[in-house]
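A protein chain is absent from this complex, but the other protein chains hold their places.
Labels run A and B following the written order; every chain starts at residue 1.
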Amino acid sequence: MKLSTYIIRRTLMLIPTLIGLSIIVFALSRAGGINLVISAYINPHLPYQLQREQLINEFHLNDPIWVQYYYYMVGLFQGNWGYTRTPIYTGPVTDAIMIFLPNTIQLAIVSFIIAVIIGIPAGQASAVRKDSFFDQLTRVIAFVGISLPVFWLAQILSLAFATKTISPSFDILPLSGTVDQVLIAGVSWINAQGISSPTHVMMIDALIHGNLPIFFSALRHVILPAATLAFTTIAVIMRYMRASMVETLNMDYVKTARSKGIPERIVIKVHARRNALIPVVTVLGLTFAGLLAGVVVIETIFNYPGMGYWTVQAMLNYDTGGIMGTTLLFGIILVIANFIVDLLYAYIDPRIRLGE
Amino acid sequence: MEKQPLLIVRNLKTHFVTWKGVVKALDGIDLEIYPGETLGLVGETGCGKSVTSYSIMGLLPPTQGTIVEGSIFFNGIELTKNVGKDVIIKYKGKKAKIKVNRRAYNKTQDFLNKIRGKEMSMIFQEPMTALNPVLSIGYQLTEPLIQHKKYELMMRILARHTLGDKDFEEIKNAVFGEEKERLMELSKDPLKYALIEQIKSIYYRKDLTSLQKNELLNELRKKKGISRFHLSVYKKIVESKYESIFFKIPLLSSYLMRPLREEANKKAIELLRMVNIYEPESLLSAYPHELSGGMRQRVMIAMALSCDPKLLIADEPTTALDVTTQAQILDLMKDLKERTSASILFITHDLGVIADMADRISVMYAGNVVENGNKMQIFYNPKHPYTRGLLRSVPTEETMKSKLHIIPGSIPNMIDPPKGCKFHPRCEFAMDICSRERPPMKEIEEGHYVACWLY
Partner (left out) sequence: MFDKMSDSWKPRIENFKITMKILLKSPASAIGLIIVLVYFIIALLDQVDPYILGITTNVNTLIPNYVNTAPQPPSWLTNPWDFSLPFGTTYPGINLYDGIIKAIRIDIAFSLFVVVSGAIIGIVLGVFSAFYGGWFDEIIMRLTDIFFSIPYLVLVIALGVFLGRSLEILSIGLIILWWPIYARVVRGQALSIKEQTYVEAARASGVKNSRIIFRHILPNTMAPIFVQFSFDLATIVLALATLYFIGFAPSNSWLPELGFLSSIGYEYAIVGDWWTIVFPGFALMIFALGMNLLGDGLRDALDPRLRR
């Protein structure tokens, strides 16, 4: 089985998973009764009673459940994801996604990159220097990292770096928002709601338009949330990498490599690391899931308007439309992330590519 | 005129630290291997054969055990010069702690890495796990060549491109005519030697007709594929012996390496042919999991022999294979024995295999060498009670008629071994002195040594 075949097979496997996901969200929405479903699709700017009749017909809410599911999916594909009513935004769910998703993507990717760049080399170094002072230190840090409640770390870090609690000189990072509002006022490629074009991700667009002050402002706003999120993820990745690397270094083929007179740094880099990464990569998908869960908390504490913040607002306001939208979307993001991880895994391990 | 031994092991003691106590795996063993001979190391599982090979190669895991006493000399070089300095065991009554001095240990490993793979190499027992699953066969096979034999690779390229047609003809005729003395004369010129090697590999191929061989030779003669820049740099490097410096400069070194990798691949194919693998070209890009156990072991042998080592350590190379494959591999090794001039340390528990392969035999028991002699002496005149027990317990036609002979008891606890001769609890000839003092090695006939109080 060549690599292309594997990719095609894996892509096809996406479909049942996505269908399963949609079924779960659908089932959830119908679990609370018809009225909750209706409230999800009601346009707040138009009269209620009129729409109620329309919606019952459109989504066949009096028909058997599988019929409802069919029309639900039809609605999804036609772009009707319902309406959301929260203090920060009221309007169609699809528009809300346009506003909030890019910020969350920005946050998640920055955090993940930081976590991987620090976590994997740290885990490797820890394993190579097993039982040394460095190793013990990193293990302690890793332990603290996985035991820390994410919200607590976020609070502490905000106190430390965004307020004057420790000392005025530490108050260097902003406490909320995605970017300094003063900077974006009147900028041509940012519209009134704060959405930038063309990619909607503020940092990338700032670079595209060559506007460095906005880029750095966005960076400053994202650093604290990303660092908080990354901390716990680093701990997880580091522990997995260390365990995997220790096990790999005991393998026979490492002994063979040494018996060939290969210098130790090449043994570690070429022979050990690649094998050690394999189980770590399989776990990366799960770690990303944890990251997305953390996003919900982090955005709330830092007032960072992304999917997580929106989700919490929807929850507090009983906003069924918003909840359906965010749940589905979070699921889709995770499925895609797992897909990418699987592809990475196939790239690294030739046994998968060529079939065992 | 006595030849000097290639490998001398004297009073080697290796200890492992476990939480149950200190395992004295090797308790003062002596070994000698002469150039060109095969020494068989026989013994039961657990007697320390593998530990011996790891100790010689310096592959003992430093957090678990190390050489604590004794010396190993290889080709005149002392391999054990850092004993006691890089990995230290502190004894506390029955238990002990092991500590690694990272810097000293790294120095030792760097020192050993110049010898390992190049002068001394090893084949392992489990071919299934000994190869790295995520690296191609080609990469793993060419790895030692690129690490140790850059000079030779450059010479091969230079030989093809700088020697004239006259030299070509002269060498070709010498090889094809099998004129051994002529070849020895010509081999004195390193450039010509490199060409001889390449022509030889074509000549010895059994799967080609003369016509095809001539075609390949003409291919060799064509001076294509290497830029003049490469050639001139190689010339400089080869003449000045400043090889390592050139290859440390980042961009330059990867540029220089490209033709060398190609050349290493060619050599790898030659090596695979030598171990009787058909269609070796397709194997280079294959991965270990695509090969059978027998093929993997052949690849390991090819890898171990790639840099023409003086000593090959074969640690139970056929134990994990089925009987037919075992026979194939043994035949292959016998064949290679004749073609190369390497010494082999052949470790096994199978007496039948030893009888086939070894010139001399050392018998090990519980961390000591108990008997030492050539093949005939050991098989037809075994002296040590353990050796005799071993030979008697091999089923033969006569023994089929009666009960199978076994040596009573089991191997001793290596943390707390018996005092005196370690075999005395199981020995039918045990005397009083056997439980008090360890017997020294005595020469009972020429070249035949035993460690037993009976003599």
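Some observations on this one:
Methods note: a contact is a pair of C-beta atoms (placed from the backbone, for glycine too) under 8 Å apart; a residue touches a chain by one contact, two chains touch by 3 or more.
All of these numbers come straight from a predicted model, not from anything done at the bench.
The omitted chain makes contact with just one of the residues A:I56, A:I109, A:I204 or A:A289: A:A289. Across A:P92, A:G123, A:G261 or A:G331, the single residue that touches the chain missing here is A:G331. Touch with the chain that is not drawn comes from one residue among A:G32, A:P198 or A:P213, which is A:G32.
From the set A:G20, A:P44 or A:P121, the residue in touch with the chain omitted from the display is A:G20, counting the whole complex. Along chain A, the points of touch with the absent chain fall at residues 16-17, 20-21, 24-25, 28-29, 31-32, 36, 143-144, 146-152, 155-156, 158-159, 163, 165, 286, 289-290, 292-293, 296-297, 300-301, 311-312, 314-316, 318-320, 323-324, 326-327, 330-331, 334-335, 338.
As a working rule, only the chains that are shown with their structure count from here on.
Per the touch definition, chain B reaches chain A in the complex via residues 57, 59, 61, 63, 102, 106, 109-110, 112-118, 121-122, 124, 126, 129-136, 143-144, 147-148, 287, 289-290, 300, 303. Within the complex formed with chain B, the chain A residues making contact are 129-132, 250-253, 255-264, 270-271, 274-275, 278, 348-351, 354, 356.
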